[in-house]
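What follows is an incomplete set of chains from the complex, kept in their original frame.
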Amino acid sequence: MVVIIHADASPEERTEIARALVAAGTQGALHPVHAAAGDLYVADGAAIGARARARLAALPGVVRVVDVPVPYPLASRTLQPARTVVPVGNVRIGGGEPVIIAGPCAVADETRIFAAAEAARAAGAHILRGGAYKPRTSPYSFQGLGAEGVELLARAGAAVGLPVVTEVMEPGLVGAVATHADILQVGSRNMQNFPLLRAVGRAGRPVLLKRGFAATIEEWLLAAEYVLAEGNPHVILCERGIRGFDPQTRNVLDLACVPLLARLTHLPVIVDPSHATGRRELVVSLAVAAVAAGADGVMVEMQPEPETAISDAAQTIGPEELRALVSQARAVRAALDGAAVLA
Amino acid sequence: MVVIIHADASPEERTEIARALVAAGTQGALHPVHAAAGDLYVADGAAIGARARARLAALPGVVRVVDVPVPYPLASRTLQPARTVVPVGNVRIGGGEPVIIAGPCAVADETRIFAAAEAARAAGAHILRGGAYKPRTSPYSFQGLGAEGVELLARAGAAVGLPVVTEVMEPGLVGAVATHADILQVGSRNMQNFPLLRAVGRAGRPVLLKRGFAATIEEWLLAAEYVLAEGNPHVILCERGIRGFDPQTRNVLDLACVPLLARLTHLPVIVDPSHATGRRELVVSLAVAAVAAGADGVMVEMQPEPETAISDAAQTIGPEELRALVSQARAVRAALDGAAVLA
């Protein structure tokens, strides 16, 4: 149950509302959240009686009391039916046109990231990606250029006019990364790193939240709820494959989550076919399939001369494939917009 | 390694070839297969020396000796690079246009199967599906109408001019079902029912082979190989979701297998989003995504008044959704054909 209160409710009114919730048996587990719909008090899982509820609804400062059938009220379409559009520079993620995010797995050096940025822009991508703080399975693998990498990425993006997205891995670095990055990425391994989620929720930047290797849709939306509950409304969900049993592909791309999430949440959803498959030759087809399934965009690993990538070379496409991807994604979206009118 | 011999090689020549294979150390595990490329001897996993190999290649009756890097030579594109097109009546599965297979989960009675057939045809489907021998998890659930159901299905298909596909579950019934059905379906639970695979391999009908709940791509292609090795070249692979951990959907649709299979095999691939998701509201989006990923067709559960389906009601779409599906699938395929030219 959620109690929505006026944004300008007085401290006294808020205190009274909190007291009434406790009196109704909600154990004081109240979560004041500053959200677009006004301030909220989320009373965790509590079901209260009709009388207590009526009394709550009548209190000064209360807009309304809402039952939300899912545990993630802020992410759900119950409180906010309209789709969220995340503005990033001139790009609008969730605004209708499929957004293409492209760039190398890791920022290698100035020359290469600038070349990748130029290739991305020329092929029609909207946002530049590149890893600087790299979560690597082995402590002995290249761990990324760190702060220097973030700056190089930002300069490369600025040089070609593309906003940039990069991963941040620990709460203590969120501020520094947010200074340079337009979007903060939270990686799959950190989907349930709750201190990190809270930190990016307070950083004033859109957050690209990748699904964990073995996360259910509900766990994923609750991870988004951590960010939203800190007052940051701009979360982009990114499906990147879940763990599977077949060694043919790196992960199993779960495209069914795209139309499913469109029903469960107002947040935009993009798809990363590079990590999902781990195979360059499958990336374009699945990016196009993602758009056909309704995704708001795709994120792919791309660089000139992909075979020279310092990590994830096997799943990195080249500029020519990116051009094909952009052209096919647009054609499919246009075809579906037309077909929807006919059907 | 595969030895391809002339289709009209004499018995003596064949004996000599077999003897040479044994002499080369292949243990006599030879599998004579009547295939389009001429007869084959598959020497299981054997690597033989260059001299033995040259001697084999020089024998009368031998066309050539081929190394196949996968354990399913007949299904692979090594021996047969050209895509297989499966003709079923006037329909050509794998022929370019996405083939739509639709109909109820189970044949319920004459009235309903005729109505479903008419609705399928009117919406633009190419083939009628309907279960008569139903594999049910519980022995106490409705097990299908059996032989009567097969006949009703065939009559309904004939009435509207659509070929029909239905499942067969045991070797002893293959002949009877093949008398009425245009395509024999082998279900997920029976993907590795090897006696059944051999029986449908000898039945003279195309076989629609569903992927097992937890089958790898290689296991699936080896199941197809059982059918092909009996001399039946017409196998249609059907992805229908693999087992996952999230209760939101019945299974996990693995669309990455579509472009992957296009590289590994010449057999046509279709997708069943109904069983993959178990949710009616996701079926159309994922059917369209499947076509965008390159699938040769889709199979969906559809009937008028879906909520009255005697099984799988939650995942059955109605005629209106089928019309949207057909329209969108065609639009996407046309858009991609156009985009491919541009790219």
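Labels A and B are assigned to the chains in the order they are written; within every chain, residues are numbered from 1.
The working rule: contacts are C-beta pairs under 8 Å (C-beta built on N, C-alpha and C of every residue); 3 or more make two chains touch, one makes a residue touch a chain.
Just so we're clear, the structure is a prediction, and the values are computed from it rather than from any experiment.
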Total copies in the full complex, given that 2 are placed here: 4
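Definition applied: only the chains that are shown with their structure count from here on.
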Chain centre separation in whole Å, for chain B relative to chain A (CA means): 38
Chain B-facing residues of chain A, complex: 214, 216-218, 242, 244-249, 252-256, 258-260, 263, 273, 276-277, 279, 281-282, 285-286, 288-294, 323-324, 327-328, 330-332, 334-336, 338-340, 342-343
